[in-house]
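Presented below is the structure to which this report refers.
The complex appears here without one of its protein chains, the remainder shown in place.
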Amino acid sequence: MELIQTIIAEIPLYAQPALFNIYFAAASLPIGFVFAVLLALGKNSKNALIRRLCSAYIYAFRGSPLFIQFFMFYSIMLALNPVWWRPWGIAWLMMNPLFIGPLALVMNTAAYSAEILYGALRTVPKGELEAARAFGMTPFQVFRTVTWPNTIRVAWPAYTNEVVFLFHSTALVYFTLPVINAQRDILNTAQNLFERDFNAFLHFSIAALWFLAITMVIFLVFGRVYERMMRHMPKERTTSRPRLRFGPKYIR
Amino acid sequence: MDGAFWLFDLVGEDIAFWLGYLTNGKHLNWYASFRFTIMAAIFGGCLALVFGLLGAAAKGSRFAVLRAIGTIYVSMVRGVPDVLFFLFFPLAFEQGVEWVWSMQVCTPDSIAADQANWPPCREANWLLSTYEYLILACVSLGIIFGAFTANVIHGAMRAVPRGQLEAARAYGMSEFQVLTRIHIRQMWVYALPGLSNVWLLLIKATSLLSLLQIADIVWWAGQLGSPNFLPQAGLVHGDWRWAYFIALFVFYILVTLLSEKGFSRLTVWARRGMPVEG
Amino acid sequence: QETLRIGTEGAYAPWNFVNDAGELAGFEIDLGNAICEHTGMTCEFVQSEWDPIIPNLVAGNYDVIMAGMSITDERLETINFTQDYFPPDPSNYIAATGAGIDIENPSGLRIGVQGNTIQAAYAEENFAADNTIVSFATFDQSIADLAAGNVDVVLADGSSLDPVVENSGGALEMFGPDVMVGGGVGGGVRKEDTELLATLDEALTALKADGTVDALIAEWFDGAGPFYTE
Amino acid sequence: MTQILEITDLHKSFGNLEVLKGVSLDARAGDVVSLIGSSGSGKSTLLRCINMLEIPNQGDVTIDGEHVSLSSEGPDRHPTDPFQLRRIRSKLGMVFQSFNLWSHMTILENVMEAPILVQKRDKAEVREQALALLDKVGIAAKADAFPAQLSGGQQQRAAIARALCINPTLMLFDEPTSALDPELEVEVLGVIKMLADEGRTMILVTHDMKFAREVSDRVVFLHLGKIEEQGTVDEVFGATKSDRLRQFLSAAGHA
Partner (left out) sequence: MTQILEITDLHKSFGNLEVLKGVSLDARAGDVVSLIGSSGSGKSTLLRCINMLEIPNQGDVTIDGEHVSLSSEGPDRHPTDPFQLRRIRSKLGMVFQSFNLWSHMTILENVMEAPILVQKRDKAEVREQALALLDKVGIAAKADAFPAQLSGGQQQRAAIARALCINPTLMLFDEPTSALDPELEVEVLGVIKMLADEGRTMILVTHDMKFAREVSDRVVFLHLGKIEEQGTVDEVFGATKSDRLRQFLSAAGHA
């Protein structure tokens, strides 16, 4: 009984910290997605230089730990502060963890998402592309009518997993960046509480619970969207229809 | 520095200075700390394979209880960040050991004498030094990535064509022979791409060692790059951390590159003779 | 021979740091060794991050903290302190030279501190309302961010700031009033280790009396003192 | 009658493989031209050169009096005026062997997409025409279904409606029934026959000699990248001159 009361008393302590995790994810996902689309198109480009550059970017950010990317970004931003950010008067923004955190996450998720989108881009049926071209569509119209709808549908399940793991990696932000005032995320809060009473099982479990709950919400929402997207596919044909599964390929 | 004059003559002052700087004791410590990362990757990887095989066996087991354990284990790491597990497992393990130990050594008096919330009494305290933390880190990595491995292996076991197993059964092989001679042998081919992925993830996760109070490459990079204003502490310089972290960034990319090369070799070897698809 | 495990941070020059040779060095390292010599114990230094340095003591990872830690009432609630081995020392503000900061009526400033220090607590108490407090994991980082202009002011121990100002080539300066917080620097021990506390106090008294402490202070803090001998 | 299509001395290579070795062909308004020939003879390639899905290495294509402007000859040849190319393409209704309907759009959306997007026509008007066309090819009931929910024959009829909806000057069919079962084939051939009877100008690649005989005004026999024989149905099927064609026709009769 006492245990249950302790747990119930503990849960709300994470509500405000959770907002930081949610903020970091929500701020970086849309921007990262836009970059990812550009990178994926770049990697798929006919121009060798663009292709190489985009591939190299994707490889570098998928091939190194996010933890180090955070340190790297912060120290680079700091080194640039006296020469760029301060003279331009934007230091308040550029050096803010609430900015640098999403910045590093954007760079990272852009690479992971780009790889997902690139894989999906290559599955776009050639025939459908040709049909669009045969009607005299401009390259942009072809992209809008055929390429994009096909790509996003194929990529969605994998992208959902990427979103979940991006959300999980927000836990790294405050392990690497300085803390402004009393901003704390879920994991930081758990660690803080732990250092007070050494009750690892209680605090970390509740933190895990919070992550789990938010993860579930993400899956629910993205699953709904997927259902809508895939209306055009008969339900039985599971082969051509990638299943939305809680089965991430990559974390960092 | 006196002994290094010939160096000055040979390569000029600047290069000699940098050579000297990059080989000072602090840097040597940094280079030496790569051993932690490498050990964590190798032992963590081996443990992950062991846990993965166990997990896959449990998940594919005929007994509902084992299957449930396997399934929970495999899905455990999905909903929660790996950092959280990475912090939690060593603490949980330490506290678990101390708890068991405290049953043996604690007396009511010694418990009363202890001020802290944990451990129950001083005698039950288990001191963790770098190597113990390293072991715990390896175990944590093993458990976390074992879950991924289990998933990969479970899928690969099911990817082996049924006909291959039926043929073996039809010739009178025992279930054990079918498993070892055919099933597991062919499973590797289907598992390798997934295992390669897990391995890359694990390598990247080794960057978290510093969270467990291990003076690993990341910690040393921070130390070396931090500005120094005290001549007694060595070269006085500003904030050079960006350079050190870029070096680590590149290091990990190279390791990834090498690993991928290695795995593609391994795949070619494991697939030899087997049909190529796709 | 008994082992004395000393917990220290290793990133707080000149108190304790890792020198270019890769070894722990600094005032507290020398002092620790002197104590061990005096008491006939063997010293073993254990590095710990600053943030969990007290929890790690309580958890038993080492027996005494010697990490430039000021004696405060708040800390005294969880642990005991030996007598100070560095007298109460003013904390100071440091900023870019000629920044013209009005520290008497600060507002809209970014004030850097090392997290979980007395200065952090002081800043929190006095400046949090109108200013941004940026907490760093180490002292070095706070100086790095100051030098790069990411924070306007750093509040830290004067003794640590002295070499920074001296070697910054005039880029940084100390200014404003001394801030008196804390009750000198002492070694932190667990509450229940009364015996150890007594041993350490006894050793410190002896080392102060024979001038060892003052000599070390003079060596590491650029001729400061003497404090404990006439 | 007006010349709708004129191809002169068309050459096309893929790498070292020369697929078309100088083909000249024309079609006047109302013509139904069947392209026949054995597999690999270059029929599809010729058809795809008409709407520049493949760029010929040499030779010219003129559609409805407008010459498609291409850069200098050679393997890197490309259209010099993308606007012109798009304008010309939007006069050509292509029907593919494998339908190539856009799988994420309903049938109606498929039909309406190009007229609205490319020809910038009014949505309501296009919708009306699209529904009329779907009715004409007999799948009005499926307007709101997705391609995957239709049979192959229905999909091909939808593809024909899609091609018709841009009011093409010239229809191009590349083996429109060869991906279909024999029963479904009949449906689609019926629709094409109807279009032929309406007097539409069409180029039709087919393997079905019986059908070619039935609908064509002219038949062109392609062999190894060249036109081996061409003429009216009677000339080609009745009074075959080339040995190759005779051989081909006898083989086709068996199949």
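Think of it as A, B, C and D in the order they're written, each chain with its own count starting at 1.
Convention: contacts are C-beta pairs under 8 Å (C-beta built on N, C-alpha and C of every residue); 3 or more make two chains touch, one makes a residue touch a chain.
Keep in mind that this is a model prediction, so the values were computed, not measured.
Among the chains included here, which ones are touched by the excluded chain in the whole complex?
Hidden chain, whole complex, touched shown chains: B.
For the full complex, which residue in B:Arg158, B:Arg185 or B:Arg265 touches the chain that was left out?
The one listed residue touching the chain not shown is B:Arg185.
With the missing chain put back, one of B:Val97, B:Leu127 or B:Ala167 would touch it. Which one?
Hidden-chain contact among the options goes to B:Ala167.
In the complete complex, the non-displayed chain touches which residues of subunit B?
161, 163-164, 166-174, 177, 181-182, 185-186, 189, 272-276
Note that only the chains that are shown with their structure count from here on.
Can you check how far apart subunit B and subunit C are, centre to centre, with Cα atoms defining each centre and the answer in Å?
35
Roughly how far is subunit B from subunit D, centre to centre by C-alpha average, rounded to an integer in Å?
From the centre of subunit B to the centre of subunit D is 60 Å.
With chain centres taken as the means of their Cα atoms, state the distance from subunit A to subunit D in Å.
Each chain's C-alpha centroid was found; their separation is 46 Å.
Please set out, as single numbers or ranges, the residues of subunit B touching at least two other chains.
If we look for residues of subunit B contacting two or more partner chains, we find 116, 118, 222, 239, 241.
Tell me, which pairs of chains are in touch?
Once each pair is checked, the touching ones are A-B, A-C, A-D, B-C.
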